[in-house]
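Of the protein chains in this complex, one is absent; all others appear in place.
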């Protein structure tokens, strides 16, 4: 095809269009989507949970020659150690349980600042997953932790940073009320992330999730429980619009 | 027994003790607890839902000679009309769906002020039920309506009244976040009342209920969905402690 | 305060800041947030469900002198008729159950095109609510209806419009699979709206909601069941970033 | 009875009919259904979960003289090791957690090809259980793994194999959307298998299950979460019709 | 394209392949899939619930010139009357709430007999929907009604018909136990249909659904609650394998 | 067969045994189990919900020549009026929504007294269904209504009757606590019946049901929500042991 | 009091009555109900779960001088070892996880035979708990294991024992269908025990529980999931009526 392009038989636009829809590489236990960077602007992110270290390494080896950055989410320290012994330059962030393998620095392409806020200390690991994802996707990201609604003045003391954000990610467990309050203060999109922090009738994050879905603020949309990765990804998408 | 008391054979304390545990009057479809005023400080309140107008009238007729105030909750306008045609001096509050039958004015016995707050306009009927109940039980009660967390400054403009309360009742549907915020501002007990206001994944108030039970504020306890009566009753009990 | 500004005692920035946090007008059953246009860039939208026609009219009368556009959501035809007899220039959209009261044409301020897609014919009312909201907030909006995953070629025939969108709203009931498929095709943010369309174990939209929250695509965030308004509002916020 | 048949006193049909309904052998902790091969065309499959290795061996010993193939599902490696030390010729498949004990090769009796498809890499163990079951029951079975809807072109590149199937088994966790898309492409019966792969509001596979039950495609029926065995069994039944 | 075929420029196979994936006709509120008969062997069935009579008529008018049979499910008598006034030759089955519009008799193409069984009298409407669908798709269909497990001998008296079936559809509400028992008797695929018949903790059919999904018989797969149509369709697909 | 018995070819025991398992009469929409009286000691009871008046009459006409008593449960007044116009001697109990058609008085065969207790006035209809069923099955039955745990002394004033019961049926909605308390007082079996009386998080009786299933008393077993009929039937069975 | 009885100042009836309501012994972490044998006919059974071995021993030591039999349920082997080192004559049944400490043989006081039936092998531990409880309470108990509905002929081969029972306990996990079938065969009370045996949508026994509560047979009542003890206790109560 590249020949056809060089000879002028195919326009560059048509070639790009074709490339965007090329099939993935089939390695038996996975179909690796090599052209996803082209189609989606960011390579496939490997969901580490339920995959063995060997499966993850196998996928990374196929991606390595093609991609400038590879992320692996939900990888516990044992798996991470095996993977890092193969990819020496990759980093492991143990709070976010994430492998971050970037070749060189990542240029900032997001237009504004993404601010990640948590209600409590226990919500930080999920927030870190969002932070790392958005950063890897070329964004300037700031964080404010432990400013939940039981002491709302803690939130208000960060008003300037909150109002300067172009997109906000608000992470909360228990009753999940913080995104509603934050969204009421700004005219920016808020991604709400429920966490499984809590006990009893928090039902592993279900209460926070339902609370966020029923927000009386309108500039809110919600991702799955503990899905910091999805929130960071969505925020990056928005910051590029 | 009163004879025995008058003759000194029974102490007044013993007599009161006995009276407190006397059996209720059995009228077939109901056991009327005539000595509840003595035991609990307030007569039985008739739960109108699922009872016919005739059953309610029958119970009221047995209570009428003994009590200074009779409340009937959850009575729709049709039933209420039948009941009021029998008890001309009773009042019907159609927002709270409550019959209020007081003989003379009610002395204020609560120590402080009870403040009833709602998140939205649609939560007012439940708040009114709480308001009327607490008032009937001898309390000074104030209200602040429609100050939900999507515009938190609306709440803060009522800070003085909120801080002056001895007990607060906070009524909210949808994500039910308001009680957490209010409780974070005061050092008083907060009774949280979830309402069935909302749609979709509010699941008839379940989301607000769960949210309130998982509050990160600690001076909160919760009653059943739409249970304005229970909230008013509990607040009155607290205001007497 | 305006005096202070004119005399140079207060900077314009400070004055705007103060105005943004002014209290709302308290009319007993509602606190009307007159400065929300300033703070959030769009006036308060009236949630019509559970409010009486008279309450809605009362709120609209207070907003009328200040705002160029007023939206009322979830208003059935009976209530709408009463409201429109008072506000002759307002329009009622019966598929979306929405009152739309704009004074003059609305300038387009959104940067790109918002595309609203439905899986089925029965999802159209929710999509219309999203469409009208996004339009009222100054966006160019396009629609594609009835292209669910049971005949995926119907979707692919609209590929050009889908790929040209800056934000997508995807509305689906039943198994709610369409947003995942659409999000896999684009590198844009997708707002997923579950609807209550379905029967049996669709549980009033719960299945579609859960399905969307668990999407294997990452550029998705979700709003409440049947919440077309919220989706339109969020999309408009994103389109302005 | 066999005597009676040989003497002509009982017709072969009658004898078979009787045999089909003979009682099972009672060994205290189990009733072994020796005539199930006759009645159902395949011997009883031992559900290994919650049974001890000794109980499983006990049942296998009773079946061994009668059956050409014995399957044990849901057997962890520890139990399997004990069992295989007794039955040296049995095989253990650790991805499917299944013991496969066939005496000789299994003739293909299924009419067409059964194709097993998974949405992700993590769904493969369940798919393998289906694969082994269908194979053991005499079918030609093919597999396609990791072709979920977030990159739908991966699926389309296997279109020929998909269209050539007589029955399809589609295995997916998370939002469980793949069976709907596959069923929309073919005019064959699709058995949908939800898996417990996911986190947060996937609720151990409930979301995928509900999604599949509410499919807008009609040529779908669903089995229990992670029930690869049932899917393989049902597909084999269909492939024999 | 037909020209191209006639001229030999396109093979018939290629042309058929293209036709199978042609786009649907877009009439604004619906995309009508005219080539579905070709692709799936049966035209699109109109899901009547939530569609207006006019929308249904609009879709039928577009399908009428192309199809020999049109089915509309979940249509109440009022809607049906309007539709039949436009399509005089269509029939309405009020127990199944289905419109059946066939031009000429339908040839039997299914290989064996499909038997539809219900546990109770109240399950008959759902069974009728399955019966009509399977018949419309060219099958010989038999029925056995009201043979639930509380009097299991009622089932056994129909043993011959049950054993002669090539596919069975078993419809049950309440505890949903009948499919397990039937599947234990035969070596054929059983499609289990839970119904919303019951009260209290039957939760609108959820109990029957869960019961069927957890069947200890293996030749069972399940469709949505009250989804007689889906069961009939799936059985027809199987009967053609 | 009766001939065979008379001739001594069949023993009476064998004949009875055969009769007990005879097939039911198939009238298309129902299989009527004429020999149930023999097998179960009481004729089939017709579950009226979801059956038309004509279907009920059809079944009653087949049972009429054979049975001394016919019960129809869950029949609303409209259906009942039609049925009673055909069976003049049947009675309709509108609180229990039950048709009671006895030919002559019913001999008492139960050994002890069955006592039916309710927590509230609103639980009486369910209690009446239990009462009528147990009476129809030949038992002496007593009732105590409205003695819930909020005023436990009301219960204790009926201690003698409670302690004299051979079986107790305890009916309660809301928190469903009464059966635990009653069972703690007696050494008799208690059948607990949850009712749908309540609101909000009573979830249509689910709370009462769960509460009863988790009783810390051990002499309790539970039937479905609002299933007064089942409780009466079970109590009658126990009273005959 | 015994003195008062001996002197004739108190009748024996009155004394017994008083004894029946005497307070329990308070040992800080437990109130031991020494007169329960008198009041309920069987001593308190110790629920071992969540109690420490030392707490259990403490309670047993207080009961030891008074009771002829002591049962401890839900005790794992570690706790049991500690307890048995203190009470040498107690027995531990590890399948039922129960300590059985009887002094001498237990006289049979139950009138008929209690039959305990399980659907599968995995349900046996729960059945054993029921078996031991009923035996300890003086009953003749028989068992039939692994006769679930997927091979219903296994059940029918035990018809004589089933029909001879005075009470039946039917234990089943997964779809929980067996109690309905058994209850349809007999005119005796059936106690249904759901177990947590199953996977996926069995939800830890919830499916079996719901199935049993919705049985179309009427001579059934249900106990909590895995509550073999409660079933045995209830059956013993019934067998004494």
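Things worth noting here:
Going in written order, the chains are labelled A, B, C, D, E, F and G, and every chain counts its residues from 1.
Basically, contacts are C-beta pairs under 8 Å (C-beta built on N, C-alpha and C of every residue); 3 or more make two chains touch, one makes a residue touch a chain.
Since the model is a prediction, treat every value here as computed from it, not as a measurement.
Remark: the absent chain touches shown chains A, B, F, G in the intact complex. Touch with the chain that is not drawn comes from one residue among G:33, G:129, G:146 or G:175, which is G:33. Set against the missing chain, the residues A:197, A:225 or A:238 yield one that touches it, A:197.
Where chain F meets the missing chain, the touching residues are 119-120, 148-152, 174-177, 180-181, 183-185, 198, 200-203, 206-208, 210-218.
Seen from chain A, the chain kept out of the figure touches residues 120-122, 124, 145-147, 151, 153-154, 157, 197, 199-202.
Where chain G meets the chain that is not shown, the touching residues are 21-24, 26, 28-31, 33, 36, 47, 49-51, 55, 74, 194, 196, 204-206, 209, 224-227.
Here is the rule we go by: only the chains that are shown with their structure count from here on.
If you take chain B and chain D together, the chains in touch with both are A, C. Here chain C and chain E face each other with different sets of residues for the most part; under half of the interface numbers are shared between them. Comparing A-D with the candidates D-E, D-G or A-B, the pair whose contacts agree for more than half of the residue-numbered pairs is D-G. Compared on C-beta pairs in contact, D-E and B-C come out with D-E as the pair having more. Here the spacing of chain D and chain F, counted between their Cα centres, is 43 Å. For chain E, residues that reach two or more other chains under the stated contact definition are 120, 151, 200-202, 206, 209, 213-214, 218, 224.
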